[in-house]
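One structure follows; several queries about it will come next.
All protein chains but one are shown at their positions in the complex.
Naming follows writing order (A and B), and every chain is counted from residue 1.
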Amino acid sequence: MNTERNAEAAAATTATVPAAVAGRAREIEALVCRVLEVESGTVGPEDRFVDDLGADSMKLIELLSHLEIEFDVEIDEDELERLVHLQGVYDVLGDVLDADSLDA
Amino acid sequence: MTGAVITAWSAISACGVGADSHRAVYGDPARRPRLTPVGDPVPGEAHVAADFDVTEALGPKGTSSMDRCSALAVATAADLLAAGQRPQGHIGCIQRNQSASGGIAPPSGIGVVLGTTSGSAQTQLDFTRESLTRAKPYRVNPALMPFALMNSAAARTAMWHGLTGPNTTIAGGRMSGLSTLRYGARLLATGRADAMLCGAVEEYGPARQWLADQRTPDALHPLGEGGAVLRLEPAAAHGETTATFGETTGAGTPALADVLGIDTRVVVDDDPAAALEACIRRTLDRAGAAASDVRTVAVSAPPGPLADAERRAVAHTAGHADVRDPGDIVGDTGAATGPFQVTLVLERRGLALMTAADEDGTVGCGLLRVH
Partner (left out) sequence: MAGSRAHAGRRRVAVTGVGVVSSIGTGADAYARALRQGRSGARPIEAFDTTGFAHATGCEVVGFEPERWLRRVPVEEAGRAAQFAIASAGMALDDAGITEDDLRDRRGLVSIGTTDGGSDDGERLAASFVHDGPAAIDPAAARRVPASRLATGVARDLGLADVEVSTVATACAAGNYAIGGGVDALRTGEVDYALCGGADALCRMTFTGFYRLGAVDPDRCRPFDVDRRGIHTGEGGAVLLLEPLDDAVARGARVYAEVLGYGLNCDAHHQVAPHGESVARCMELALDDADVAPADVDLISAHGTGTKANDVTECGAIHGVFGPAGEVPPVVSVKSMLGHTMGAASALAAAACALGIDGGFVPPTINHTETDPECAVDCVPNTAVDADLRVVQNNALAFGGNNAVVVLGRPA
């Protein structure tokens, strides 16, 4: 499917995906699109959720919550400042998962 | 006289979407909807509004966490606000008020008052389930929270359609039809609104079924899902050109009915039939009408022995009238029973009475003159 290829392209090839979330970029992109209610495959890595995609602060907390649920991690609310675009989401999740693996 | 008139209505239920779908079924018992088996995890049979799909009706934006109560309210109200422009029975995708995304809507004199039993029980259960079963109790979907509150349906209706008038939710249970009509008429009488959308919605889901089964196992009707909303306007203003709805509905549509009076009482002596009878007699007295003038009655048919008390009070006062029960058609729609009663009596000219009795210990009636 076209959409799937686009999603692959948008999510994996043009973004810098940290090793800790490598292989889950598609899944993350899909989750972001579901929460922000935008079509999968249409979001570039640096498209800003608020300014470009019409999200509000409530949506960003929703996103943080779903990331915590899906990845079983704790994300500090201060990280909302970085959860501004897809690249930011990859980076935050990468950092959190790295920290978790160090703890373990 | 409350000074208010009903000028339009819409509904969604197992009968379908829109007033015409309902009228067609009301007039032809053979077309009454059949029960749908609903299973997991609470077995039962119910009258589900199967034709109503939230995403199909309202689109994907803003609906991913929306409860069915709110969606039913938004869609029913849409049908009312745009009556005449949209083919009845087909919602299509109901567009949000455009000004809602950026600034706020311009001041509108249209208010909303909706009744409920306890909001979306399903959303409340789902939210609690997430909190209790996930690794941390706060790993819930925060988007569910506003939909778990009882005011969600009315607030969402205003937001979707840009209605900035008074916006009220009354937890009236089976009294909701009478409570919202009285409240709406009073806001019109005091000049706080130019027009009111009055009604109630009730979703179907395992949570509601489970609670209902516990409360009163011997229910008269299987549960039903749906919503009905009435448009209420001041009689005086309606006689002239209606500015409020003029643009969207075509001004000067004739009033469907005058709201002559509403009276409710609290049962303090374990005799709901006597209390209801007192309401009926006082309401008729105040309207200067005789019981023998009442042509149509619609009952609320609560679960359990209360239904008999309601029927007894009607038999003592307006026993000669044609008595109808929306539960026979759309099932037990809880808080929405009241507005559905109104839609039923609007089918027949003359004086019409709606009665109501709730398990919480309230009874009441409303008197309409149907044109």
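Methods note: a residue touches a chain if its C-beta (ideal position, glycine included) is under 8 Å from a C-beta of that chain, and two chains touch if they have at least 3 such contacts.
These numbers were taken from a predicted model, which means no experiment stands behind them.
Novice: I'd like to know which visible chains would be in contact with the absent chain if the whole complex were considered.
Specialist: A, B
Novice: Where the complex has a chain not shown, which of B:142, B:319 or B:350 is the residue touching it?
Specialist: Of all options in B:142, B:319 or B:350, contact with the hidden chain holds for B:142.
Novice: Using the touch definition from the top, which of B:124, B:296, B:317 or B:337 touches the missing chain?
Specialist: Final answer for the missing-chain contact: B:124.
Novice: Which chain A residues would touch the chain omitted from the figure, given the whole complex?
Specialist: Touching the chain left out of view, chain A contributes residues 56-58, 61, 65, 77.
Novice: Which parts of chain B face the unshown chain closely enough to count as touching?
Specialist: 41-42, 97, 100, 103-105, 107, 111-112, 116-119, 121, 124-125, 127-129, 131-133, 136-138, 140, 142, 145-146, 148-152, 154-156, 158-159, 161-173, 175, 179, 182-183, 186-187, 189-190, 192, 206-207, 210-211, 213-215, 264-269, 275, 358-362
The rule we apply is simple: only the chains that are shown with their structure count from here on.
Novice: Taking each chain's centre as the mean position of its Cα atoms, how many Å separate chain A from chain B?
Specialist: 42
Novice: Flag every residue of chain A that touches chain B in the complex, lowest number first.
Specialist: 34-35, 37, 54, 58, 61-62, 65-66, 68-69, 72, 74
Novice: Using the touch rule from the top, collect the residues of chain B that touch chain A in their complex.
Specialist: Per the stated touch rule, the residues are 60-62, 64, 101, 134-136, 139-143.
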